[in-house]
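Dropping a structure here in structure tokens format, bear with me for questions.
Here the complex is missing one protein chain, while the rest keep their positions.
Per-chain numbering from 1; labels A, B and C assigned in written order.
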Amino acid sequence: MAKPLNIGMIGYGFMGRAHSNAYCTVGNFFELEYQPVLKAVCARDEGRAKAFADNWGYESVETDWRTLIERDDIDAIDICTPNNLHKEIAVAAAAAGKMILCEKPLSMNADEGEEMCRAVESAGVANMVWYNYRRVPAVTLAKNLIDEGRLGKIFHYRAVFLQDWTISTDLAQGGEGLWRLDVDAAGSGVTGDLLAHCIDTALWLNGGISQVSAMTETFIKERMHNLTGKVEKVGIDDACAFLARFGNGSLATFESTRYARGHKALYTFEINGENASISWDLHDLHRLQYFDHGDDSIVRGWRSVHVTDGDMPYMDKWWVPGLQIGYEHSFVHQVADFIEGITKGEPARPTFRDALETQKVCDAVLDSARTGQWTDTGAAI
Amino acid sequence: MAKPLNIGMIGYGFMGRAHSNAYCTVGNFFELEYQPVLKAVCARDEGRAKAFADNWGYESVETDWRTLIERDDIDAIDICTPNNLHKEIAVAAAAAGKMILCEKPLSMNADEGEEMCRAVESAGVANMVWYNYRRVPAVTLAKNLIDEGRLGKIFHYRAVFLQDWTISTDLAQGGEGLWRLDVDAAGSGVTGDLLAHCIDTALWLNGGISQVSAMTETFIKERMHNLTGKVEKVGIDDACAFLARFGNGSLATFESTRYARGHKALYTFEINGENASISWDLHDLHRLQYFDHGDDSIVRGWRSVHVTDGDMPYMDKWWVPGLQIGYEHSFVHQVADFIEGITKGEPARPTFRDALETQKVCDAVLDSARTGQWTDTGAAI
Amino acid sequence: MAKPLNIGMIGYGFMGRAHSNAYCTVGNFFELEYQPVLKAVCARDEGRAKAFADNWGYESVETDWRTLIERDDIDAIDICTPNNLHKEIAVAAAAAGKMILCEKPLSMNADEGEEMCRAVESAGVANMVWYNYRRVPAVTLAKNLIDEGRLGKIFHYRAVFLQDWTISTDLAQGGEGLWRLDVDAAGSGVTGDLLAHCIDTALWLNGGISQVSAMTETFIKERMHNLTGKVEKVGIDDACAFLARFGNGSLATFESTRYARGHKALYTFEINGENASISWDLHDLHRLQYFDHGDDSIVRGWRSVHVTDGDMPYMDKWWVPGLQIGYEHSFVHQVADFIEGITKGEPARPTFRDALETQKVCDAVLDSARTGQWTDTGAAI
Partner (left out) sequence: MAKPLNIGMIGYGFMGRAHSNAYCTVGNFFELEYQPVLKAVCARDEGRAKAFADNWGYESVETDWRTLIERDDIDAIDICTPNNLHKEIAVAAAAAGKMILCEKPLSMNADEGEEMCRAVESAGVANMVWYNYRRVPAVTLAKNLIDEGRLGKIFHYRAVFLQDWTISTDLAQGGEGLWRLDVDAAGSGVTGDLLAHCIDTALWLNGGISQVSAMTETFIKERMHNLTGKVEKVGIDDACAFLARFGNGSLATFESTRYARGHKALYTFEINGENASISWDLHDLHRLQYFDHGDDSIVRGWRSVHVTDGDMPYMDKWWVPGLQIGYEHSFVHQVADFIEGITKGEPARPTFRDALETQKVCDAVLDSARTGQWTDTGAAI
């Protein structure tokens, strides 16, 4: 019989739902030593918090995250707030001895992230950042193929994360559902929101990034601000692209925007090695494209691998070959791995420390865009 | 606060899991008047039934389905057994006044199906058959587009359901996990298993089928039988293809096999109308292909619609544009619609009576394959 | 220095252009013992014949094909007329000792075809039918892969040829550019025009077809006839689908129509073998899809082979990897192979005799559609 893992969730937005669903579902598909228990959800607006709790079965509600953190019946704090609150909550939660599952990006910048790392490390609490795409089975498979050495020496990495949801000038910034456009709450625009995903995957698959040259753009300079009620300058980057050099000698291009008409969440990456290449696309997340130069030349081509068989990562838990899973399952997998980590005493990745590397690259990207100079990331390579 | 809808599930296989997951999940995403409660699961093997109950949170276990049906605390019986038990259970459950959710195909043949229809209709109980693909959002969208009249007069329908999992001669027939290869348990092979899905969708999208000409083949004539321990004649159809004429004057081809190397569950359909065409593929179930002849000729082409936006069927309940859902969600949608049906006093489709039409086509297909003659389906057109 | 091969072309339509281009081009890319020389073009309308001759560089013009056939300076007659003239011309040309390159389908029916075969065989003249798709490099590659045994035992074959150009009721039948809708000129509709291509490829790749069950439909029953100036009954089949059994035990579906909105010339075939499968699509004719079950299971998927490398059929003659050729090149390849055949004294395929097999299947298909019975093709299996 699984032991309880008592969850205290802070925030109730899109990510609050994705995580709650993962906690509810994981035990039905994975055999684990711990079963997440939805102990409490915390939000400033009590009515909304109660509605969320009712919907998902949280046992209680808090309106002050400090109170939540102090509760003895909570094992783990799940931080789903806007980015500007991550650090304060995480540092306090660590001090209270709680495990922490923090939404990405880790922090507003690397300095904050460093402080958070020190907090969890000195407290010795389990910690993890929700870079969920690592646990899309096709992405995990990509990692396995690289680790098996199938690609050989890597020459190129390229990633984009393209959306089109902020093209309208009528869209406001700030507040419920729109804090990602408010630089005070988000820290940056697409860099912290979307490129952070691309960078996390890249560091995981291809190692450290040493240098970047970046440009950013804010296409719509002013928007109504929902918190002030006034038209205000937009502080975030609407688009960002950068060149990078990895420690392994490979070259990369990264690009993200919310102005790419026709793309809702087109996160793609491709990696070209001496012997093989792989690519992936979030819009068809259950497929991995694989090219193996070792194939007979007359039948050599990109293979479209439908990642649904039982011998593919995580897929023995779900249905049968040919039947795809979706976006939400990546969170289920991450909860499963977090619990496995607790059980085995090994950290589930990415830890805060892992995620700090992504933060350093984000900082370097934003610096480079400001200065127009190639910028060292200071990251481990 | 939602009222309980007490479920008694019979069977614990692949479909038992898919349905249980739907019951557990639906309330978190849909606002409904009833909340499914996993009251009991029933299977002959008590140990397995208990394990299944533990995993999914069923409150109790039964080993005799007659006992389950008699329990006062059960509102609805979910039949997930092999096909040869559907009729007897359904007739008894109807007599006991239970709602019934029956796995597809409805029955071993149209005669059994007719008896089941009479039973539920005279008992006046809610009834539904799990032809889940109707509730894949892209398929529901296809139905909506047709109902809006976007396609105009229909000329052609074509569907295939291709798999490759029984090519090996080492595969046995009969028993746990393999009853679909045993004619006594399944009634037929790909016809009842896979073509039944294709036919259900087709009847829903394009109306009744009047006539068919079919061929079947059993490539591997003998297999070890797990129930008898002997090599026995294989009684099912490994492959089946048929030509059809619809009541609306359109022509169709249907094909299914478990010997199409490279295809795991390639269910595709395409429908060509005077003004527009649509096609869909289960391997990428979150996309609908749409061709509109009304587009400017120089930019006319098949549109790949990523069915993930909030204005697409069911998608307001899930995530955000670009983030796909998977196979299992079709069952969640079906439970939601079943409960809506109870609430509104309108049957959720397909009812037993709807599913009987599919059964009639299946019977005609198998007859035609036996006789080599074009065969009337006797179905409503 | 190449020797001349003097061509006398009869007809100047779409196929006249495709063949003329092939004769003009072949010597620039293939090293051959003979160089086609455009000696004469023949058509009833002298003005048009002259214009065509001027455009392509034909040295002379004839208005009576009998005169052309009698000319001593003509080595080979190329028959590009409507189908109803093939037999008479071919029999006469054979009697005159000319080589014959005949457009497909060979004839109006198998009886005519048989007479044509006897004529060329008794005259001992080189003969070939322009089933050009055999020489699309991806299709030739498919043939090679099958001949190498990569697919193993074949279970399934499926082909469609879908167009949408005759949906409008305003389209007339008969005469210039529209003779394919006139049953007197064409013999049949999609069966002889499009399915003949599908059948030719199928017989080549998968051997003989023993039996068929077919249906045909004429959606628009009457059309203005350009030759009579009256609205007349349409005698051709607008659509045709059939089931088939091959001599090797595999099952097949074939379908063709000119009412599949969204498809211009979607000729696709797929063949499923025990060990591998292949598929091809005329709309992307430079690609072959290949699935090899022998691949490691975690990286197994359909390979999209870009058939442009120098080690692929015919491709050493053209450009460099990645740069595609198109439709017209299949005719160039066929001319090259015809000339190679003359040089080596081996017939270039398909000969009249090969094409007669396709004619037999077409006849059986049309018979089956009329009688509603499974029909033996009488073809070699």
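Please note the rule applied: a residue touches a chain if its C-beta (ideal position, glycine included) is under 8 Å from a C-beta of that chain, and two chains touch if they have at least 3 such contacts.
Quick caveat, the model's predicted, so the values are computed rather than measured.
Checked against the full complex, the candidates A:293, A:344 or A:370 give a single residue touching the omitted chain, namely A:293.
Considering the whole complex, the residue from A:276, A:335, A:362 or A:379 that touches the absent chain is A:276.
When you scan C:70, C:88, C:184 or C:284 for touch with the missing chain, the hit is C:284.
Counting the whole complex, the residues of subunit B in touch with the unshown chain are 141, 144-145, 150, 287-288, 290, 292, 295, 297-306, 309, 311-312.
Of the residues in subunit A, those that touch the hidden partner chain are 155-156, 158, 160, 162, 164, 167, 213-215, 217, 219, 239, 241-243, 245, 249, 251, 253, 255, 257, 259-263, 272-277, 291, 293, 302, 372-374. Subunit C residues in contact with the hidden partner, per the touch definition given at the top, are 14, 18, 20-21, 24-25, 27-28, 55-56, 163, 165, 263-266, 282-287, 306, 308-309, 318-329.
In this section, only the chains that are shown with their structure count from here on.
Ranked by how close its C-alpha mean sits to the mean of all protein C-alpha atoms, the top chain is B. Both copies, subunit A and subunit B, contribute mostly matching positions to the interface they share, with over half of the numbers common to the two. Relative to subunit A, the most remote chain by averaged C-alpha coordinates is C. With centres taken as mean Cα positions, subunit C sits 42 Å from subunit B.
Mean C-alpha positions place subunit A and subunit B at a centre distance of 36 Å.
Across the assembly, subunit B contributes residues 263 that each touch 2 or more other chains.
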